[in-house]
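Complex shown without one protein chain; remaining protein chains in place.
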Amino acid sequence: MTRLASGGRIDRTRPLHFSFDGRAYTGYAGDTLASALLANGVHLVGRSFKYHRPRGIFSAGVEEPNALVEIDRGPGQREPNVRATVVPLVEGLVARSQNRWPSLRFDLAAAAGLASSVLGAGFYYKTFLGPGRDAWHKRWEPLIRRMAGLGRAPEAPDPERYANRYAHAEVLVVGAGPAGIAAALRAAESGARVVLCDEQAEFGGSLLAEPDAWPQLAADIARLRANPLVTLLPRTTAFSYGLQNFVALAQVIEAANGLRERLWQLRAGRVVLATGALERPIPFSGNDRPGVMLADAARQYVLRWGVLPGRNIAALVAHDTGYAAAFALQDAGAAVAAVLEMRATAPAALLTEAVRRGIRVLPNHGIAGTRGGHRITGLLAAPRNGDGAPDASRATPVACDLLLMAGGWTPSVHLFSQARGRLVWDSALDAFLPGKAREAVTCAGACAGEGLTPGLPVTLLAAGSARAPKAFIDPQNDVTTRDIALAVREGFRSIEHVKRYTTNGMATDQGKTSNMLGLAVVAGELGRSVPEVGLTTFRAPYTPTSFGAFAGRHRGLLFDPVRTAPLHDWAVGQGALFEPVGQWQRARAFPQAGEDMLAAVARECLAVRNAVGIFDASTLGKIEVTGPDAALFLERCYVNAWQKLGIGRCRYGLLLREDGFIYDDGVVGRIAADRFHLTTTTGGAARVLHMLEDYRQTEFPELQVWLTSTTEHWGVIALQGPRARDVLTPLVEGLDWADFPHMAVAECRVAGVPARLFRVSFSGELGFEVNVPASQGPAVWQALLRSGTPHGITPYGTETMHVLRAEKGFIIVGQETDGTVTPDDAGLTWLIGKAKTDFIGKRSLVRPEMLRPDRRQLVGLVPRDRSTLPDEGAQLIASAASRVAEGHVTSAYRSATVGHPIALGLLAAGRARLGETIFATNLSGPATPMEVVAPCFVDPKGERLRG
Amino acid sequence: MLLIHCPWCGDRAELEFRHCGEAHLVRPADPAALDDTQWAAYLAFRDNPRGWARERWRHVHGCGRFFNALRHTLTDRFAATYKPGEAWPEPPI
Amino acid sequence: MNGFGAFRLLREALRGQTGWEPQWRSPERPQPTYDVVIIGGGGHGLATAYYLAKQHRVGRIAVLEKGWIGGGNTGRNTTIIRSNYLFPESAALYDHAVQLWEGLSQELNYNVMFSPRGVLMLAHNVHDEQSFRRHVHANRLAGVDNEWLDAEGCRAFCPPLDIHQQRYPVVGGALQRRGGVARHDAVAWGYARAAAALGVDIVQNCEVIGITRGADGAVTALSTSKGEIRTGKIGVVAAGSTSLVMAMAGVRMPLESFPLQALVSEPVKPVFPCVVMSNTVHAYISQSDKGELVIGAGTDQYPSYSQAGGVQILSHTLEAICELFPMFRRMRMLRSWGGIVDTTSDRSPIIGLTPVPGLFVNCGWGTGGFKATPGSGHVFAATIARGEPHPIAAPFSLDRFATGRLIDEAAAAAVAH
Partner (left out) sequence: MVELRELPPFRCTLLQASAEVAATLGHRLPAPLTATDAMLWLGPEEWLLLEDVVPPSGPASLVDVSDRYRALAVRGAGAPALLNEGCPLDLADAAFPTGHCARTVFGKAEVILWRPGADEWRILVARSFAPYLLALLHEALADLTAT
């Protein structure tokens, strides 16, 4: 066993059972999956991306490039590419290795490694060019795709929930190591709201591997926990640092009730970044074998988790901290075969201590190669030549089962850089450090370089490695020093080009350990310094973040609000078919037993034409326009004339954009001299109000006019049909029927409820729209139904509404119009106030393009065979063989009233082509001959609606 | 997500606002007097500066007011927000 | 230029990859005089230079790039290629590009990994259905492939798709089988390599700081961070920075530049066979050959040159992805990035002449520029060489904003690019 008998922060009284690749293992509470695997002697945990080389546990934290596993918590809860180093062990955890077949130990795809001399950086750009133009897509791409791609995506919907939270704090501290805890304590004492987050389950950071510090750590955390102004967020990663100290945090919760993660979006007065530093690996041949590990990670496994990851270790050291790791492992019972000191000499004090411990230190040494398959078994220690490369001819073998790499430290400046802070190269420390900040941010601890000491400069760490075989920089993507050198040779000089060409730093660890080394190799190849080569930009996320956390609760029915009108529940009870219209759900038809939608629509249409129909029009947008200048305001906005509209009268209004195209339409009624009731399309309610407010506030601020949205206040019930008045009359009080012609509006009572009653028609029949307070809608609807029963009242839906209006040639904005249609195109020039010198869009109507005689104009269309229904969207062509579109079908329906299909369309110079035959394209057959007719199929004189 | 200072409501999250294009474009008093090029200049042609931009916002999910802002388009930082009709502030140096 | 191919790859493997030379010449400094200077070393600019040299035999050509080639929107998009646009002018332009894409790897001797795996645009309501069917009719009439699938057909084409989502179920979709994706960086590098082989100077880290006009108003020279250059023809292909460059010549543009973000997931085994776009729920997605899910977001609402955008935009996009593909909630965002997209008021590009003689512009591609790269470069090169618009480019003139002859794909179709 490699688990130590004592020590570490694991709870040996709480064993936890888990499995990896089907084998059962045991760990303890406090373990990560990685520490538990190591405790069970498991080093081989994965395969690399490209060459499928064996991969072991490389680190002890989020920077892990190698130990990626699949965690399976059940259907929909399978998660790929999870870093074993950050997964807290829980009872029953099921983990599997990835990217191997048939097994982790024997992976056939590892044969790719044999061809690695061919498959260098960017090889795929240079080949797969044939045979044939589609060779890549047809032949080669499928092969490449199968080889790539690490883990498996989940296959079932994720049953768990994700939450969002907005938060504010005077101080956000990122990182709960010693610097972060100290900063949080200081801030909390000043009475500020403090949020302290850390990506790990336990607070303490580097202190968690320093047993002497544990009592004080516990006391500090207790103090923070006792302070009500302090919010402690463990397992929470600050992954995005945006403008104005807006930081996004991903918190892993995994609550028993199914809440998995929460995305915090936090605005902070000041941010303290205490994000620490990451240890640098070292490029040398064979540095990717399982058992090659960052030195400090090995130390943490011993001291924090009580695991001894190797019995006979060697260390390659370029920084003093490597000795602490080697000593810690020795203290825990490991033999130290050798310490290879890359520097010319080891620091005297450390050398003395090593000698005292009986450890052999080889100065100015590197590694010429390693041995081993699924785990390292030995290395070739070699003195370094003048160029820094190990001299293989003078190498001596050293047996070991664990090799530590201590390449020095890179401060974690990711978030500082995301916040557009400037990074400056500190040549003494050989690292980029936070410089001038753009945000209210402080860096504390190792991420600011505090407490760090220099080791061998990174360019020397990489010196000579560019010619070494299989010296990995990015062990997940299998990017070697040679790949980087090749890219430079091929002219990729910008570090961004090198990154993209080699994929260095683009693996799931986002280059946390590979970027600096890649930079050093490029610098070496170009003969420049690291800061001259520059740095790739740091972008969110700091670590990969669940899609689910971003989406939060906005899923399923909560993805977008489902808006329903007051009569919705009634319609549901009637078994209506619904359609989404924007966010609204609207009843599309009310099929009776045995009816399909077409049959229902035919029945509903005939009922309206012959008797009376009732329709929920509540979703129409409504705006109350009030004030002494209300009429003048409308005059300036809409194309129509409004000043002379009588009180109690209505007009069909048309609104353009400044570019002259139709934007919205609707009936406007004048309730009083200074009060209009304006309606908009369902989809246009918000945007019309926004546009009118814009003109009111910014273009015409001198007008005394106000706008109030009343869309949600009024429920609107349309009664349409020759019997509509008969249904309504018994229920209406306070209306002078004698003065209530078509296009009139009055305030009265309907079924005892205060109402605004419009006499308007979108069907061509005698029609009314009853506006009542929304809460009264169902009661009034029921009263109308009762009153209408003797008259054959029939509820109808949006589809019938569409057919009825098309039979009359009334346009629907968004169906007949598409943002490119002018009033004249739609045959609505008659609406434009003749005496008006200006309104929104008027100037655009006289641009040359708008005056072209061949503009597409609204026409009616009837199939010559009186039976073929053309497709909505079908193109109109002059002959069945023509390839030139002259317009398109905007609407097409089977009309029960007319007895054959009817359509509306936009046709070039259409109004002059009545009687012509035009052809409508058909996706599954020859084009349909259509007769061009006037766009009105029922009661062209409009006598019915005046009845 | 930007934090925007509404001249009436103070600092609020960008979610409550709508950007409404370049500011200080005055609708011509007599559009009919403009030729097509001049009218197109009003409709479509914009400064689109890299640097300080004068722009309009509306606190659409707040007090509903339109206002103007001076914002740097390279850093997205606001120097000032101000009410319609007020003179534009000079950009910071 | 030594050719690429399997044989060369093997030969280089045997000699330790030592025989590769720089893929394109990148002189540190420009020459003092050129016949044509292209401002902007993205895919469009490099393609323009390539076709100028290849097809129009222009002798001295420079491409000036402020940073590194392909570092703007070329390297910051979701690589979707399609041509199923509504208006014949647009369909002609984008289909011209698709036809060039189909042979581009061979043309450039550089594998740009064009993968016509099909682009499926989802309809979620009656209005979408009407709009997309109109596209299908219009495209087929114009000889551009596009077909209508019902909901089950959509799921068959894209098995991960949940067509029965609670909120916005899928009612069908428009499928363009010739549409697909390509490797974005390779497009820039491939054009650069092929153009450089024909003698084009590609000067990186060279920022244009002024444009000089002669007494007749025509361009005569430009000044750069690397010195003065005399030239009689300038092609501006500067995407988000177009307004700035054109202002140097005193030309104001109908453009606004917005941040556009995109993101990728961690790589996974092949799970997503095609490209799916949904305008109603606002997202588009494909899977790269590396295995990453490549996901597009909408633009932020305010103009910006910061190449950064708000996290709420990413949230909005990922909500939509999780809605269409609920099994992806446990996938993780690996990288995100932002581009600067220059948009016109009708959401169609501007390609052609300007009021300044000798100054040509190609801009306004908004969120849809990558797919047009070869076609855009091809017609722009012809426009510059001949001094008059290529027939396919002619409708996309700058004066359409005055005449009103707009090509408003966005308004007409409400379709994201």
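Order as written gives the chain letters A, B and C; numbering starts at 1 within each chain.
To be clear about the criterion, contacts are C-beta pairs under 8 Å (C-beta built on N, C-alpha and C of every residue); 3 or more make two chains touch, one makes a residue touch a chain.
Bear in mind that the values here come from a model prediction, so they are computed numbers and not experimental data.
Enquirer: In the intact complex, which of the depicted chains does the undisplayed chain touch?
Expert: A, B
Enquirer: Touch as defined at the start, partner being the missing chain; which of A:Asp426, A:Glu624 or A:Glu849 qualifies?
Expert: Of these options, the touching residue for the absent chain is A:Glu624.
Enquirer: Which of these touches the unseen chain: A:Ala115, A:Ala156 or A:Leu259?
Expert: With A:Ala115, A:Ala156 or A:Leu259 as choices, the missing chain is touched by A:Leu259.
Enquirer: Given the contact definition stated above, which residue among A:Ser103, A:Gln592, A:Gln704 or A:Thr917 touches the chain not shown here?
Expert: Spelled out, the listed residue whose C-beta touches the missing chain is A:Gln704.
Enquirer: Check the options A:Pro159, A:Gly435 or A:Pro773 and report the residue that touches the missing chain.
Expert: A:Pro773
Enquirer: Could you tell which one of A:Ala565, A:Ala607, A:Leu689 or A:Val932 touches the chain left off the display?
Expert: Touching the chain that is not displayed is residue A:Ala565.
Enquirer: Name every residue on chain B in touch with the hidden partner chain.
Expert: Touch set of chain B with respect to the missing chain: 1, 8-10, 12-13, 15-16, 59, 61-65.
Enquirer: Name, in rising order, the residues on chain A that touch the hidden chain in the full complex.
Expert: Touch with the absent chain occurs at residues 161, 163-168, 193, 253, 255-257, 259, 265, 267, 553-554, 557-558, 560-566, 584, 624, 626-628, 704, 706, 708-715, 773-776.
What we mean here is this: only the chains that are shown with their structure count from here on.
Enquirer: How many Å are there between the centre of chain A and the centre of chain C, using C-alpha atoms for each centre?
Expert: From the centre of chain A to the centre of chain C is 22 Å.
Enquirer: Touching two or more other chains, which residues of chain C qualify?
Expert: 308, 310-311, 345, 402-404 - these are the residues of chain C that touch more than one other chain.
Enquirer: Among the residues of chain A, which ones contact at least 2 other chains?
Expert: Expected reply: 242-243, 246, 265, 420, 659, 844, 847-848.
Enquirer: Touching residues of chain B toward chain C in the complex: what are they?
Expert: 1-2, 14-15, 18-19, 21, 36-37, 39-41, 43-50, 53, 55, 71, 73-76
Enquirer: For the complex, give me every residue of chain A touching chain B.
Expert: Per the stated touch rule, the residues are 166, 242-244, 246, 265, 267, 420, 438, 658-659, 690, 693-694, 697-699, 701, 837-838, 842-844, 847-848.
Enquirer: Using the touch definition up top, name the residues of chain C that touch chain B in the complex.
Expert: Those in contact with chain B are residues 241, 243-244, 252-257, 301-306, 308, 310-312, 342, 344-345, 401-404.
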